[in-house]
Structure formats: structure tokens, C-alpha cells
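With one protein chain held back, the other chains of the complex are shown just where they sit.
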Amino acid sequence: MSDLIELRDRMRAFTEERDWAQFHDPKSLILALVGEVGELAELFQWLPADAAAERAREEHLRRRAGEELADVLLYLVRLADVLNVDLAEAARLKMANSASRFAPEAVRGHAPEKR
Amino acid sequence: MSDLIELRDRMRAFTEERDWAQFHDPKSLILALVGEVGELAELFQWLPADAAAERAREEHLRRRAGEELADVLLYLVRLADVLNVDLAEAARLKMANSASRFAPEAVRGHAPEKR
Amino acid sequence: MSDLIELRDRMRAFTEERDWAQFHDPKSLILALVGEVGELAELFQWLPADAAAERAREEHLRRRAGEELADVLLYLVRLADVLNVDLAEAARLKMANSASRFAPEAVRGHAPEKR
Partner (left out) sequence: MSDLIELRDRMRAFTEERDWAQFHDPKSLILALVGEVGELAELFQWLPADAAAERAREEHLRRRAGEELADVLLYLVRLADVLNVDLAEAARLKMANSASRFAPEAVRGHAPEKR
């Protein structure tokens, strides 16, 4: 079974059991997502860039990062549910779109620049 | 097969084909995630809160929201891969943890307050 | 004297006294800013939209919001310093630009839409 469907259903049940659907309008859920992304950023902010991946292999940071990644995912799944978006399908579409926009031979080794 | 594993593997292949792994340190990926969350926020920022869910049912906004949700998910999946975190497992652990922290009878109808 | 110059100079001295300039590259400072914006978002996330302004007049929330707004401002000032940007001047330029892009008679009462 799809992980994303399973998580969506569990978040839906969790929300209903607590009568929290009243708080889950899109703008509130985006703010909650922002809060969790902020906690993720705080874990890494002062680590030297080249050491961040290595430091993340240490058990404490890896566990904390996992918790914050999970929080972001759960609010994302909940937001997609409220917006009636099929998250896995949207991600597949996006990947197909990116694959055609960024042909490997054209962009190899160069980060696309924002202007 | 798990959606999250499938997306992880596709992002991994996409990245390797373009030689982009060199850009995917944790701090850079979190900034990319922040950029996508920002685009999601911009879609909803000026919508009246009570109309946001309804407006999101309109096809244009729903499609745009789906694209931004997908972008957030894809960077999240990529970040988890770089950090060697099993995202689905982390989300299940987090849900179990939240279920025990927020007993339905104690919190029903009340949003947990941040202090 | 300009507030923004005063805060810039105080942040600069604060940083030097602690030998923290080594941590203040642009990407790290943006992540720190994101962390503070996340804390601000968490304060308001579950408040009903129409009650948020009113609730913010309560002393506890107003003080907490002031602290988070201050944190965001201080990292913003520090980031501008590191990037050698005159923040007040940049803001005046931006306001002049927005005034010419959004003529009052053309946009009155309508929020500009992101597409």
C-alpha cells in the first residue's frame, strides 16, 4: 500500500478523533508547515556546509532531523488532503516536467540559476 | 511499492544523470525546500481564510497548489535521502508519539498552544 | 540616528565579541532567519484568522510576537551587513518601485494575484 495514502488516512483519523479539522484550513496548515521547516533549519544553521552531511550521520542529529522531516511530511500530507491533491501523482507529474525542462546534456554539472 | 521509496529512487537517478549531487548538501536542500514553501505560501497569502479551501477547489489554484506541494515533497524526499533517514518510518514514529502526547479526550477541540 | 544602522552596528559588535563572524555566511544566516520566521508562524498558526489581530492585543501574545519579530529583524540586519546591502535604502527603492507598479486606482481593493 502507498505510504502517502496510509499517512493521509492516519492523519485524517488523528485529526477527527481530536476534532481538529476546524483548525486545518489551508493557510493555517501552511503556517504549521513553516514552523516545522523552521525547526529543521535551526538544526543545521550553524554547521559548516561541508561538515553538515557528515555531522548528520551522528545519531543524535540524525534522529532529530528525522523527527523534523517527519513533521514537515505530515503537515504536507494533511495539506494535500485538505486541498484534495493526490500528492504522489503530483510529484510524478512534476518529475516528468523537470526531466523535460532540464535535459541532462544541457545542464550537467550546472545548477539552474534563479534570476 | 512504496511511493516514498519510488520518489527517492527517481530523484536519486535524476540528480545523478545531471551530476547535481555536488549541490545537494543538507543546508542547500533546506534552502531549496524553503523556496518551494515560499511559493506555496504566495498562492494562498491574500485569500480570505474561510474561502481558501473553497477557492482551492477551482481548477487553476488546485493545479498550482499541487505543483508546489510536489516541489516541497520532492526536496523533502531528497533531503531525507542525503541524511539517510527513512521518511515513512520517521513519520510513523512521529504519529505514534503524537498519539500518546495528545490524548483525544484531553485535547478534543482545542489547538495545542505554543508558548 | 537611524535605527537600522544602530542595530547593524550593535549586531556587528555582538558578533565580533563572540568570534561568531565565522558562522555568518549568507546561507547560514538565511537558515537562521527561516528558523525565526518559523517560530513566528507557530505563534499564530492555529488562531482563527479574524481573531488573530485581536488576540495579538493580549499582553502575552503581543510580547511573544515582539520577540520573534525582533529575532527576524536582527538576522535580517546582520544578513544585509554581510551582503553589504543598505537595508533602508533598498526598502525605499522597493517602495518607490511598488508605488509605480501598483497604481492605486488600478488595484484598489484587489489583492495582486500570484499565478
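Should a chain be cited, it is by its letter among A, B and C, assigned in written order, with residues numbered from 1 in that chain.
Here is the rule we use: a contact is a pair of C-beta atoms (placed from the backbone, for glycine too) under 8 Å apart; a residue touches a chain by one contact, two chains touch by 3 or more.
The model shown is predicted, which means the values in this text are computed figures rather than measured ones.
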item: Residues from chain C at the interface with the omitted partner, ascending; value: 2-5, 7, 10-11, 14, 17-20, 22-23, 25-28, 30, 33-35, 37, 40-41, 44-45, 47, 49-50, 52-53, 56-57, 62, 65-67, 69-74, 76-77, 79-80, 82-88, 90-95, 98-99, 102, 104, 107-109, 111, 114
item: In chain A, positions touching the absent partner; value: 27-28, 30-31, 34, 42-43, 45-46, 48-50, 64, 111-115
item: Residue ranges of chain B at the interface with the undisplayed chain; value: 23, 25, 27-28, 31-32, 34-39, 41-42, 44-46, 49
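As a convention for this text, only the chains that are shown with their structure count from here on.
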item: Distance from the mean Cα position of chain C to that of chain A, given in whole angstrom; value: 24
item: Per-residue overlap in chain B, given as positions that touch at least 2 other chains; value: 27-28, 30, 34, 45, 49-50, 111, 114
